[in-house]
Every structure is written in C-alpha cells, then in structure tokens.
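One protein chain is absent from this view; the other protein chains keep their places.
So, chain A:
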Amino acid sequence: MTITKLSKLTLTLGAGLALAACGADSSSSGSSENAEGFDTSQTINVISREDGSGTRGAFTEITGVLVSEGDTETDNTYSGATIQNSTSGVMTTVAGDPASIGYISLGSLDDSIKAVTIEGVEATAETVQDSSYAIARPFNIAHNGELSEVAEDFWSYIMSAEGQEIVVGEGYVEAVTDAPAYEATEGMSGNISVVGSTSVTPVMEVLVEEYTALNPEVTIDITSNGSSAGMTAAMDGSADIGMASRELKDEELDVLTAEPLAIDGIAVVVNPENTIEDLTMEQVKQIFTGEVTTWDEVSK
C-alpha cells in the first residue's frame, strides 16, 4: 500500500467517523425548556447496573421490570441502557449527565445526585422502616455452614446491638430489633474474607472498622464485586461471608445460611438539574424498560 493510498484511507475513514457520530439520536430538536431551564424534550439516558448485581435484581423485581412466567424470569431492562458495575459508577454517571436516571442504595445517596419521590413518598430510612417507600430490600450476609471461630464472632457482632447501632447510624434500617449486646472474646485472632455486594460494602466497612478496633488481632478483607459473586464465593468456600443486596435465590439457600443485617431502600436518582421530583412505580417501570424515552412524557 503506497503512502498516498494510506493517507486517502485515513482521510476517508476520518470523514466517515465524523458523519457517523453526527448520525446519533441526540436531544430532540424541538426543545421545551421549563421554568427552571431543564429541557424536558431530552431523551432519557437510562443508567442500570450489571447482571448479577443484587441492587438490579431487587430493583427490577420490585418495579416489575423483571417478569416471571412460571419458572422463567425475563429481565426487560432497556437494552440501550448504559451499564455500570458499581454504585459509585451509577452515581458518577448520573451526576455528570442532566438527562440521566439510575438507581442506587439509599445509604450511598449524597448531594451530587437527587433522589426522586416514588408515589409521593420520599426515600428515607423512616419511610423504608414503615414500608411506605415501596422500593426496599434486605442486605443479607451468608455462609456455607462452616464458619471459623473468628468469623462466627464477627457474625455475632454484626447481629448484636452494637452492630445494629452502626447500621442505623449509616442511614439504614436495622434488621434485628431486640439485638443482644456483643460479648467480646479474649484473644480473638485470624483472618476473615468478606465478598459481595457493592451496596453492602459501605456499611460493612464501618462494621469491620469497629470490630477490628475491639479485636486488633483480627484481619478482615472485603472484596466488593457484586451480590452474585459474593454468594458464589460463599458457596464454594473461597469467602467466609458473602454479602448480597437482595433476597437469596432458592439454589443459593440450598447451600447457604443467610441472615439480613439491614433493610435498605433503593433510591431512584436523577441529576440535580433535572426538575422531575416525583415518579409513579408505573413510570419507573416504563423508563427502565424503554417504553418511555423522553422526560416530557413523565413530567406532565
């Protein structure tokens, strides 16, 4: 291939690149900005979590995005959704894109994004506790029945009054109401491996910090890689404790012993520039299945 041909090819492909990029379905041309300046004619940019995420599993089930027919379950999440594989990934994306919508653990909510109310109910620990906020799920921890002495002690700490106090302090709802006080055992030492949900990780990190302060000889490693990965690790014994931000599946419960450590809401989040304040469950379902594609369809 001669230099001339090479340069011509480069120019042609470069021009093609520019044209192809222009062929995108960018925001609608007939813009309809509302009083606050948010263009509601924009296409909704759906941000979802990856397959195997407990948050996605719980969210799709509660909102009706996941359809069950007999033994088969079909996840109808919009195929054009941007997929992020962590809570922080969803938060970063939504915070940077005014037209986007996603869902995250309520406990991870911060000022960079805005949670919309669902059926007029705000997502808070109180509304999750009194069941008025519909999109909520348990944070589960699980093991395969073969816990070491030190792992068992850590488990009992999580379920103790002290552990549940941390759960509440982090903005979640306690799973155990009349929890017993933690009784520290002298000379506790060893390693514990905790693997699983990226949503459970923030509260687990605080629990680990407080527990290791009481038991300095204990080392606890947390691997944050998704609920399904956590359950798999707990089942095959590569982790002492698995974390899941959803209910366990039947095949997981056949092998694992599980207990909820907290109840958490799933906040539906938008960019702070977005003027949408409230959505119905039906609208949430329509957005995340791709039935509704522009913001003006849900802002009426």
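Operating definition for what follows: a residue touches a chain if its C-beta (ideal position, glycine included) is under 8 Å from a C-beta of that chain, and two chains touch if they have at least 3 such contacts; residues count from 1.
Criterion: contacts and distances are computed from a predicted model.
Per UniProt, the protein behind the absent chain is "Phosphate transport system permease protein"; the candidates were "Molybdopterin synthase sulfur carrier subunit", "Beta-lactamase superfamily domain protein", "Phosphate transport system permease protein" or "Sulfurtransferase". Summary of contacts with the chain left out: across A:E61, A:D97, A:E162 or A:D264, the touching residue is A:D97. Of the residues in chain A, those that touch the hidden partner chain are 1-3, 6-7, 9-10, 13-14, 17, 20-27, 43, 45, 47, 50-53, 72-75, 79-85, 92-93, 96-97, 99-100, 225-226, 228-229, 232.
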